[in-house]
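The complex appears here minus one protein chain, its other protein chains still in place.
For clarity, chains are labelled A, B and C in written order, and residue numbers in each chain start from 1.
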Amino acid sequence: MDLSGIYPALTTPFDTNGNFSAADFKHNLHRYNQTDLAGYVVLGSTGESVLLSDKEMEAILATAKEAAAPGKRLLAGTGAESTAETIARTKRAASLGYHAALVKTPYYYKPAYKPDVYLAHYRAVADASSIPIVLYSVPQFTGVSLETPEIVALSEHPNIIGMKDSSGVVQRTVEVVAGASDDFQMLTGSASVVVPCLSAGAVGAILALASAFPEKCVALYQLYRQRMYEQARELQGKLAVASKRVVSEAGIPGVKFVMDLRGYRGGNPRAPLLPLSESAKTAITKAAASLEPAAVGAS
Amino acid sequence: MDLSGIYPALTTPFDTNGNFSAADFKHNLHRYNQTDLAGYVVLGSTGESVLLSDKEMEAILATAKEAAAPGKRLLAGTGAESTAETIARTKRAASLGYHAALVKTPYYYKPAYKPDVYLAHYRAVADASSIPIVLYSVPQFTGVSLETPEIVALSEHPNIIGMKDSSGVVQRTVEVVAGASDDFQMLTGSASVVVPCLSAGAVGAILALASAFPEKCVALYQLYRQRMYEQARELQGKLAVASKRVVSEAGIPGVKFVMDLRGYRGGNPRAPLLPLSESAKTAITKAAASLEPAAVGAS
Amino acid sequence: MDLSGIYPALTTPFDTNGNFSAADFKHNLHRYNQTDLAGYVVLGSTGESVLLSDKEMEAILATAKEAAAPGKRLLAGTGAESTAETIARTKRAASLGYHAALVKTPYYYKPAYKPDVYLAHYRAVADASSIPIVLYSVPQFTGVSLETPEIVALSEHPNIIGMKDSSGVVQRTVEVVAGASDDFQMLTGSASVVVPCLSAGAVGAILALASAFPEKCVALYQLYRQRMYEQARELQGKLAVASKRVVSEAGIPGVKFVMDLRGYRGGNPRAPLLPLSESAKTAITKAAASLEPAAVGAS
Partner (left out) sequence: MDLSGIYPALTTPFDTNGNFSAADFKHNLHRYNQTDLAGYVVLGSTGESVLLSDKEMEAILATAKEAAAPGKRLLAGTGAESTAETIARTKRAASLGYHAALVKTPYYYKPAYKPDVYLAHYRAVADASSIPIVLYSVPQFTGVSLETPEIVALSEHPNIIGMKDSSGVVQRTVEVVAGASDDFQMLTGSASVVVPCLSAGAVGAILALASAFPEKCVALYQLYRQRMYEQARELQGKLAVASKRVVSEAGIPGVKFVMDLRGYRGGNPRAPLLPLSESAKTAITKAAASLEPAAVGAS
């Protein structure tokens, strides 16, 4: 399975009662279907997956599957703290027709989660799954990291095909590309280092920013692939600045607000996440406008 | 509600199929009932609560309520990532007769979890709950901390009665005792600093180590209360050494193994946690024996 | 050598040209001589020692030796990055009549400074020195820590008599008191946890705050020694709050400013340290007044 290209980490829209809005979710997907996005990541960190009930997760998976255009690759976030629950979620995603599972590291019992724990966990999940597994390390949320030695070891498993590394540590991409099995595919989760990661051998990116600016993120990828390095570097700089303001500093509420600015259905986050303050909204509107003046100005 | 004294953070025993064993759980509680433990913490971090299904959590809460002797105070761990789910769990614990809810901080969206998020979250939970709320900060697992200013602010809420601080940062206990409302009660979650925390004004401790050595932990508390400081300091030193080997280094598998050594029903942890290696077992057996030679030697 | 009691970490006063002012330094020492301080720490972190030339350090050591009342114990900060330079400084302090050397960990090549490096370094210094060595770990400045196993190992050296631990980690004091040789003496460097550390077996404290509030710090120690625990705890709370504002948040400029408020010669720090802003001065004045209203009000 080819993972190359740009994927948005989909957000979860809620209606005015705070319930998942399938209509708003479909609205977003139908617009994304018009772009050159490679596919969709459903129930990732940006999707507020840790704030959802099992029933809501099921509904979101089914809705995304239904709304996605044919040809868009579908990755389901299925990582849970327990190995058994991770396997159960992965099997459910497979049965719904997802192409691969994105499996976040367990992260609660940090002092106990030595590399052998991750090796055993991921091998058990990959053995049990009928769809390919993509490792997912996101230390800014989990406080733990998959490191090069265990990634390289896991790359040998026939059902582990790649990794989303949201650490922003480009050195790890360099090391994994040098050491992993030949067909192992690296994706970055950081909009600030897409070009550096591509230069190191990554094949693409899964980005929260792509939920609000899919065309810009795809353009960055295509400029690089077409070897237009000067233009790629310049766009990379702009995306890094926007991503810092919108994603790193304002988080999911920031991403959702910029989606609203650009005509998608973002909306409010679920508690304990708080809606943006007015001053944050002003700052983010400015950051978004500097990236794409006309589009934001029009909303 | 008086929180003073020593509480074990109860472990969750599994049978050979990996399912919750109510029989083993009751066995442990019946033995604990014979001690001077002040009560029990059910579904805490040591209880592998993040690895359990909703149904299992319900069964464990009910079993503990049934098996606990009258007079033992019952605290339920009810913290979930979302505010709504935390409220739902807290209400369920209240309806089962629990005396208080121990509410762990949300911790996934760390960069967004500024103090105002925690203030809003805990106030919403405390407002909605019919039983008192005890704050719970455990940075070694969550990667986030409740800091003095927000703890002091939350201490003013009439339904927030205390805090379990598992950070081991004694300075925070000093500061909170100096700044919080007069009836706010601090509990430490670290067996290594029980005496220093009591000297700073804490009223007790919730300890994983007390699941294996309830009498020793109670003795430490009583020595301090009886102003036998030299003996308290000496026992504190021994407990610190044992706790480092058993709890900090070996984690839940270590606690469960020492419970087995001492005639409780510990058993294996749930995956991704791995059983102890033989060399770890040898080291822990030695650490446990140094604390209570006869009891461990007898098992 | 008995290390018990309270020591101020002396500041270094500069004249209007930015040069060391021996007159101001003596002024401070003459006032401290009237108190029950156990002695003085010269050229510690609070003394801006890393900003001084060799010649200035020599002048300060000689001046303090001259101005200190008989009976006050004198500790010289002699830790340098290189072992050879540390030995040279320690010998110089011994020749000037200092009673002990306080030897900060080397800290620049952190990734290389494994425990065996610290064992070899401190043993070489202790072997070469005619005066006793006191270990000094101050992670908030150095970014490295001496941990229990190496401290316990070094406590066996006949010329290593104790340690100043400025980490604030009370657990380490518990562990070291439990594991070190019987005559090894722990001092805390954190005004926020003096009582908890004494309860854990520490013998005293070296405090920046004692440069501005020597009587208060000595009173805390004496209350504890006289087993007046309730009063000790209450004063500890007040000192913790003041220390956080003055020492932790405002640093050396804050300590010097409060010294000025209380009639000592504090003055400005050396660049790159910046003088306090007016708003910081206001906040600190308030914090200082809450600790000792009359004295500060009078300045």
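In the analysis below, contacts are C-beta pairs under 8 Å (C-beta built on N, C-alpha and C of every residue); 3 or more make two chains touch, one makes a residue touch a chain.
Just so we're clear, the structure is a prediction, and the values are computed from it rather than from any experiment.
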For the chain not depicted, the shown chains it touches: A, C
Contacting the left-out chain in the complete assembly, out of A:137, A:166, A:190 or A:211: A:190
Contact residue for the chain not shown (choose from A:76, A:187, A:200 or A:273): A:200
Missing-chain contacts mapped onto chain C: 18, 45, 50-53, 81-85, 106, 108-113, 116-118, 120-121, 124, 140-143, 248-249, 251-253, 270-274
Residues of chain A (touch criterion as defined above) contacting the omitted chain: 168-171, 173-175, 177-179, 190, 192-193, 195-201, 229, 233, 236-238, 240-241, 244
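Keep this in mind: only the chains that are shown with their structure count from here on.
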Chain ID, smallest distance between chain and overall C-alpha centroids: B
Gap in Å, rounded to a whole number, between the CA centres of chain C and chain A: 49
Residue numbers of chain B (touch at least two other chains): none
